[in-house]
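Please read the structure below before turning to the comments.
Note that this complex is displayed minus one protein chain, with the remaining chains in position.
For clarity, chains are labelled A, B, C and D in written order, and residue numbers in each chain start from 1.
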Amino acid sequence: MIFRHRILATLGTLSALLAIVTPEVVLADGAAAPAGRLLLLPIIGLVLAGGIGLLTRWTLWQPLVSLVLLFGSALMLPGAVAGFAGAIGGPAYWQSLIAFWLLTWNFAERLSAAIRDGRLPETGTGVIIPITFGLTLLILWEAITRGANVPPVLLPAPSAIGTQLANSAPILWADFVQTFIKSVIPGYVIGCLAGLVVAIAVDRSPFLKAGLLPIGNFMSALPIIGIAPIMVMWFGFDWQSKAAVVVAMTFFPMLVNTVAGLNAASSIERDLMRTYAASYWQTLLKLRLPAAGPFIFNALKINSTLALIGAIVAEFFGTPVVGMGFRISTGVGRLAIDLVWAEIAVAAVAGSAFYGVLALIERGVTFWHPSVRGGRA
Amino acid sequence: ADALTLQLKWVTQAQFAGYLVAKEKGFYDEEDIDLTILPGGPNIAPEQVIAGGGADIIVTWMAAGLAARDTGVPLVNIAQPFKRSGLMMICPKENNINTVADFPGHTLGVWFFGNEYPFFAWMNKEGIKTDGSPEGVTVLQQSFDIQPMIQGQADCISVMTYNEYGQALDAGYGPDNLTIFNYTEMGNDLLEDGLYVMEDTLDDPAKVDAYTRFVRASMKGWQYALDNPEEAAQIVVDSDETGAATLEHQLYMVGEVSKLVDANDAALDMTTYDRTVKALLDQQIIKAEPEGAYTTVVTDALK
Amino acid sequence: MNRILPILTILLAILAFWYAAAIWMNAPWQNTLNGRADLTDVPFLTFAQQTWGQDKPVLPAPHQVFAEIWNATMGLEFTSRRSLALHAWITLSATLLGFVFGTALGVGLAVAIIHNDASDRSLMPWIIASQTIPILAVAPMVVVGLGAVGVTGLVPKALISMYLSFFPVVVGMVKGLRSPERIQLDLMRTYDANPWQVFWKLRWPSALPFLFASMKVGIAISLIGAVVAELSNAAGGGLGVRLLTGSYNGQTVQIWAALFIAAGLAAVLVAIVGMAERAVNAPNGVRA
Amino acid sequence: MSVTTTTSTTGTGAALAVVQAQNLGLTFPTADGDVVALSDVNLTIEKGDFVSFIGPSGCGKTTFLRTIADLEQPTSGTLRINGQTPENARKDRAYGYVFQAPALYPWRTIEKNVALPLEIMGHSQAQQTERIKRTLDLVNLSGFEKKYPWQLSGGMQQRASIARALAFDADLLLMDEPFGALDEIVRDHLNSELLKLWDRTKKTICFVTHSIPEAVYLSTKIVVMSPRPGRVTDVIESNLPRERPLDIRETPEFLAIAARVRDGLRAGHSYEEVV
Partner (left out) sequence: MSVTTTTSTTGTGAALAVVQAQNLGLTFPTADGDVVALSDVNLTIEKGDFVSFIGPSGCGKTTFLRTIADLEQPTSGTLRINGQTPENARKDRAYGYVFQAPALYPWRTIEKNVALPLEIMGHSQAQQTERIKRTLDLVNLSGFEKKYPWQLSGGMQQRASIARALAFDADLLLMDEPFGALDEIVRDHLNSELLKLWDRTKKTICFVTHSIPEAVYLSTKIVVMSPRPGRVTDVIESNLPRERPLDIRETPEFLAIAARVRDGLRAGHSYEEVV
């Protein structure tokens, strides 16, 4: 373990050192290049300092300081040299990026090792690592789109997307309301409830169960998204048709999972109810539904990501001039790609938050299930 | 041979008969051009494709091209075979819309994805609000079909003379039960299917030469298509990889497209160009009068 | 037999409901048509038949869909562009390629995650977040972006399939590779087994049931990915393209036919994975 | 085999019999042929009896208890519980059942688990509280009311499940290896507690165990069973006094009965095929 840390940190530091000594191969502009090199130097220096910090013996504050140095330098890297074409995109530039990547990775390794060994508490520190990872991705994305001159109409830099997020907040909010509040939520609630109720109904009749389950299983494997144009045809262009798509997409996973969940109670648990001569409803409420909880939440979580995709896709087939799917498709047509990505970011955040809230509720409700009390999901 | 890639604005159909026929008939080969034709689709923005380097030449509408130029994709019009617009708005008579003055309070179907500019320019000119307020109109992003009219979801819908209008005719609609607003006849037409390239490529004489040969072959293709509609329609059907195109419909389309295309003249019509620019400026879709958004080097060389 | 009967009954019920719905949904247009043709007092049975025989119905009758499926597969040369069999094949190849990519990526990530704490902590939340991105929105840009660097045809579609299908595989495999109980791991430790041996002799076999369960979900999702990718790019054909063009031309029968074939394909693919599962499990002695 | 059995079990006035089995047989149809779990079982259990069932694994002990509880249906013979069919007895809530595994619901606290039968049988809130307290006290689990089952050791869980079966005060207790998971000391303790409870409440108890000393220590009657097919090979009446200190286990009387049980067991134990 420690050995691997060393290798990573050494590689990263070497990479940074190399960045200083690599000569610029391409000098796009003779005058700008030396200036660009000059600007790069302190940044590479920061990376180096961070690397050396990681190489030295482990204490708690050192890696943190190193991390701050690393991020500081990385943030400056694409930003500060924006004007100097010679420095950006040159070998030294990529060298420092590689150094940055290796060193943040090393940081994550060390931090998780510290948590595992109990040197750092799980709560709080646990979220630093994924956040670091996300930030690293963003920085690499920014640096690569700029360094490799990726056309902004293909893939805008995160900074451009961020600007757009801030500037277009009212539009994004209106779209969010139209798609998420008006289409996704009602569709999700109706679809999940319907799936639950039908599952309970079906469960009472072995005949229905035998007939519906294979069909339900089959349906939940289908590209239901394909019915989006049909739903627009049937339910009109406003949110109703989107909600209908969401209902159709969420219904079957819920049906199948709930039916499976209702059978999850072990036979000994059921026998217990039988020895009490408990009625059907008593058994359902006190045993089978609680036992089905993890399955139901599983469906709720699956459905949370399906629902958003369904609503957005349905908007491609006709909508009022508002909505996330609408904005995305017209945005591409207008080459407002940063707005499109801002919209995607909103969708991803909304989706993750939706999922996260469900996961939290799940923790609360099915606290007793081994997968919950057994630690990490 | 010079390899060129042409990105169409829409799926393979007779709207692009000239290019498809020219390729099938070997007109590009004659000009020593090795042409790849990429069909478009509802989510493919040709401007994005060319900016990313996925195509050399694209077919697009002038308004979308200028808007793209404004966002930093330096597109230049090199030829404009389509002289008139095929865009119309049709309203079933029972909706009691007879003139533009009847629009307020109604729902209108509009195509987006870069096709919305002519509509908004028109409404702008008429002073009708498009924000859904009672004194304005409600805009609906229309699917690329006539279902919203059949389903009664929109009071008026957008159609192309050469495509959806035909579908409306098939469905039993016609001039006697429709109010028709034809953009060209109203003088509101903006330039449609033109040929665009990236500005920097025009610095290279070899490229310009290749473009010239490409346009010459294409115009020959258009001429051939207009002269031989049946054969052209068949070629379109055969070129369609999706198998969706039907001969009957494509034949209708060739007939209608022939009313919009001038096969003898690829040059840009400056009156329509100016109208297009003005409309975009009025709506603030572009911020400044475009410079160098078209070039005549190719069409001049054709003469 | 007593398994088939309930399914058949339900299917019949669905069919009956469908025919009834077709009358109801196609009635307005049929009334317009009849009105135009000055037909009045059409008897109900005739009217029903009319609604089941429309050219572009709102809801096509089942027999129309099956006739279309038959005509567009058996009735045509496979190489014909109109052949749904050809389009199904196009979609299938993207699906399979994407599924293979997705499974490989999923298994690879899972292996990294269980062997490395840092990967576990950094990757898992973002893997979940990745699935909340509306892929259909990104699909066209993926197609265009890859087209710009010269990757066209099957691969962009397969990548989108991969993006969707790797997720269930990672989740399932992480669960599966972690499923050995502590005592089983301890056993390996008492033998001083190396990580490689622990992986192949313990973790991998315990994860196999999870792998197959995830692959069943994965292959169905992979098909969805391929269809979605085709929805955004008409080039090259495929079932998604048929859905799209069908919708442009108001060809509802064509839409439904493409949908049903996609459904059938999904069913067959899942069944094949199920068969593979049984084939692999049999020598491993896992209970049916 | 049934001959030896019959002598000691039939001929008793049926009026008092809590459990009466006559020529009872139970066959499970399975994919690879029928499994005869019980065959020709004749047994009468009278009110106040403490009956232990002992026999090698798979001999049908659990099946017999389940049949009494109307959780399995006999395929031949007759079975009467308090003179009724097992189904009616179950609907009368005639018995409390302690399963081989604790079968506590993990989403309920210990106290809520014990409350479960009371809720189902419609006891008032006050009654519930009172009974929960009493039975948890009895099994030495006071203080753990608010804990969840998975927070308790296996032995504590088993005791909670005993408390649950005691809570609603059925006259017949069916206990399937309730102390299997416990260590000897705790087991001794619970054994004597159980004896006291039985003595005090005059309940009838059917008790499955693998342990010969446990069977001898607890029972008034020991039923030795043998497998393939499950038969009763011996019914041993114990003449030990009702009052039994733990060290009774070292007395010759005790050891004599234990030896008889061991012999009966060994006879039915065809070693190879059974384990």
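Definition applied: a contact is a pair of C-beta atoms (placed from the backbone, for glycine too) under 8 Å apart; a residue touches a chain by one contact, two chains touch by 3 or more.
None of these values were measured; they are calculated from a predicted model.
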{"item": "Which of C:Thr32, C:Gln49, C:Ser80 or C:Gln184 contacts the chain that the document leaves out", "value": "C:Gln184"}
{"item": "Contacts of chain C with the absent chain, listed as residue ranges", "value": "181, 183-184, 186-193, 197, 201-202, 205-206, 208, 284-287"}
{"item": "Residues belonging to chain D that touch the chain removed from view", "value": "56-58, 140, 153-156, 159, 182-186, 189, 210-212, 250, 255, 262, 265-266, 269, 271-272, 274-275"}
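Note that in this section only the chains that are shown with their structure count from here on.
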{"item": "Relative to chain A, chain with the most remote C-alpha centre", "value": "D"}
{"item": "Averaged-CA centre spacing for the pair chain D and chain A, given as whole angstrom", "value": "54"}
{"item": "Centroid spacing, where centroids are CA-atom means, of chain A and chain B in whole angstrom", "value": "39"}
{"item": "For chain B paired with chain C, centre-to-centre distance based on mean C-alpha positions, whole Å", "value": "35"}
{"item": "For chain A, residues contacting two or more additional chains", "value": "151, 154, 229, 233, 316-317, 329, 332, 337"}
{"item": "For chain C, residues contacting two or more additional chains", "value": "58, 140-141, 144-145, 148, 231, 246-247"}
